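What you see is part of a larger complex, with each chain still in position.
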Amino acid sequence: MPAYSTNMRLKFPILALILEIITIALFGIFVVYDDGKGHDAHQDAHQDPHHGDHHATNSSETSPMDLYPMFQDVHVMIFIGFGFLMTFLKKYGFSSVGINLLLAAFGLQWGLLMQGLWHMDKGKIKMDILKMINADFSTATVLISFGAVLGKTSPVQLLIMTILEITIFSINEHLVVSILGANDVGASMIIHAFGAYFGLAVARVLYRPGLRNGHENDGSVYHSDMFAMIGTVFLWMFWPSFNSAIADRGATQLTAVINTYVSLAACVLSAYAVSSLVEHRGKLDMVHIQNATLAGGVAVGTCADMQIQPFGAMLIGLVAGIISTLGFKHLSPILASNLGIQDTCGVHNLHGMPGVLGGLAGIIAVAMGKAAKGSAAMQAAALASSLGFALIGGAITGLIMKLPIWGQPPDQNCFDDSLYWEVPEEEGEHDGSLAAAEKNKTEA
Amino acid sequence: MPAYSTNMRLKFPILALILEIITIALFGIFVVYDDGKGHDAHQDAHQDPHHGDHHATNSSETSPMDLYPMFQDVHVMIFIGFGFLMTFLKKYGFSSVGINLLLAAFGLQWGLLMQGLWHMDKGKIKMDILKMINADFSTATVLISFGAVLGKTSPVQLLIMTILEITIFSINEHLVVSILGANDVGASMIIHAFGAYFGLAVARVLYRPGLRNGHENDGSVYHSDMFAMIGTVFLWMFWPSFNSAIADRGATQLTAVINTYVSLAACVLSAYAVSSLVEHRGKLDMVHIQNATLAGGVAVGTCADMQIQPFGAMLIGLVAGIISTLGFKHLSPILASNLGIQDTCGVHNLHGMPGVLGGLAGIIAVAMGKAAKGSAAMQAAALASSLGFALIGGAITGLIMKLPIWGQPPDQNCFDDSLYWEVPEEEGEHDGSLAAAEKNKTEA
């Protein structure tokens, strides 16, 4: 397919370079270092527009690097966690970790601009560690959606998705956090549910009838499952940082850490139990273990900094592990066959349903008076807003991604690195060239 | 073997769910967030019941999140370090990293309860980062013992072991730290020696004559050795955090970091040298490199916060690397053939002997006046107590684990993920089904 390759040969590098040059220009105009003036006020404003109750934070102790270890934990989740989690496919490891790096590296720049627009100080975005954490967060939405369309989209399509999704995310985030004043410290709604349903909407629009009966490369091999576990375990370990990074310092941040830690621990037990219950001969399924063990981190996000007590967080984790595993086993096949939603990584089970669960738990917890601020109605509005922006934004984005100019890969080359990467030849298995693939086909 | 599978099909998930529900109920009754009141006093009490000499710590500066980066380092050791270190077996990677996650996730909840019982405040366990670090520590004992029986036990057996071992560990820890007032900041005795001899006692009780001549799956392949190195290197890097996490803040914590850092560095050189000396043609053996390079971290544990000076720590590391490597080469085969102790990962060489070495070094260092508190006699009592609880506790636990109801795997399915996991089919190598295995056997 030389036409296709010629297309890509020019489109991808030119798009990447133009995007980067535009981004640098925008950084030149808008972005400066934070000089520490008006720092605390700004920071609080980001999390909470009504920052009257923040005098407890003794601002004399804060230094600009305080959040840096938290930032690095989140950074590891974005680049190692999401990157390796998606390497489970047998022939798509280069793309999983490589395109993850590409999208996240571009996304964090774009996210910094999009999020910063809402918090300008005299026309400038003042960059600090908190903004870097939030920029990393904004890329998480894209990486979640990437999971839904993994193996079926070109790098050019994915760069388009990155721009659009982060832009839409930033609008919804501003609405939820600053206008509605809703609680979502661990972002069950604004990142996880948003990213999942956005990706599912894209996947629906990009539905491929040709993959209705599966694809020989849409599966794992032993070592690819091992690589994926690197992603799983790093996500699992650092999720307490994800859910607490932008929490109010001190006791509140500790609460967010504890809730996430115990929710994840409880979730592991329920994910393993249900995986064994639903599988053939009581065996465990790597797909469940790689994903559903993390659902507790997603689901406890909205409530992470609330006084739900450790056992409350554990109950959330327990339920999340159950519904996530059941979703992989029973719901994903239905979504694929009946609704035309081919969700490669099962993000609906890891981020979608647990994210909605987190949003619902947040409504209940706020109604029960467990939060320092907010109202159940605003929490419900935040959940509805996140789902609405995700589904409509994702559908529009999917339509744009479907334009034939972006070089969508043909069905038979899905889930295969060799379309976009030079793949080393080995034992005739990863032959790495379309020519060889064609040849095999002819001979077969 | 359908009978076996049916057994497991119900036993494992039911046990896991029941344990988790009981644990959540206990958390509901006993565990609350730490509100910061009486925090410092409590913390010191945990390490040192005679906390008269702690006024140097300027408590005004401590915040509830101070220890969080240390906690995360320890967390990485537990879940990535131990998990991947055990992935060296060619067909047991899913179980190594997956069951490691399961046991640690359950163990940290159980450990939090068991350790917390000794430090209740008005009937409540007040959860903070220090308690989370100690909970992670308690799971380390189980993961060490898991190494001794790796490949030869069912998940149900291992959950039973987790409950019993952490319970016994918590008793011994309380005795050593609070009653005897012994020094063991890096836990050479109470974690490493304890976990190793506990596991060896279990392995002895579960002795399998059928594996006397080895097992075809009890070995590594090239890539499984590479995965194991991920575990080794993360353990190696973060060991200074392990040994200093609960040390007194400030200069003492720095001392623990420095001693561990230089001990590990010296240990690498001696492990490489001795590996090359004892191997065929002077080659290096991956088993030694994966394990013995860490012995310096184990052995310096008890003395880590003492004024032994960097060169003293290096001498401990040098000796640890030597005895650990020699143990792998010469002692493990004897233990297996003469004493009936089949120690899959060689935990005796990595945790057992170096742990005892650490205990002995602690006795000497305290006798030489290098410690701020304690006596040589109490150090010796602590070592004896740890070994005694480990051997007796491990033997009893082994007997319980040997009950036929827990579904111990048959000899021919040892060291094979496919008994408990859906394993992807690939190149006829990881066939992933007992049926296929049977078929092969028939044809062969």
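All chains are identified by letter, namely A and B, in their written order; residue positions are counted from 1 within each chain.
The working rule: contacts are C-beta pairs under 8 Å (C-beta built on N, C-alpha and C of every residue); 3 or more make two chains touch, one makes a residue touch a chain.
Everything quoted here is computed from the prediction, not taken from an experiment.
K.L.:
Quick check on the homomer: 2 copies visible, but what's the full number in the structure file?
P.N.:
3
Just so it is clear, only the chains that are shown with their structure count from here on.
K.L.:
For chain A versus chain B, what separation do you get between their C-alpha means, in angstrom?
P.N.:
Taking the average C-alpha coordinate of chain A and of chain B, the gap between them is 33 Å.
K.L.:
Note which residues of chain B are touching chain A in the complex, please.
P.N.:
2, 5-6, 8-10, 12-14, 16-17, 19-21, 23-25, 27-28, 31-36, 63-65, 68-69, 72, 75-76, 79-80, 83-84, 87, 93-94, 97-98, 101-102, 105-106, 108-109, 127-129, 132, 155, 223, 227, 230, 420-424, 426, 429-430
K.L.:
Could you pull out which chain A residues touch chain B in their complex?
P.N.:
Result: residues 61, 69-70, 73, 90, 219-223, 225-226, 229-230, 233-234, 236-238, 241, 249-251, 253-255, 257-258, 261-262, 264-266, 268-270, 272-274, 276-277, 279-286, 289, 293, 307, 309-311, 314-315, 318 of chain A touch chain B.
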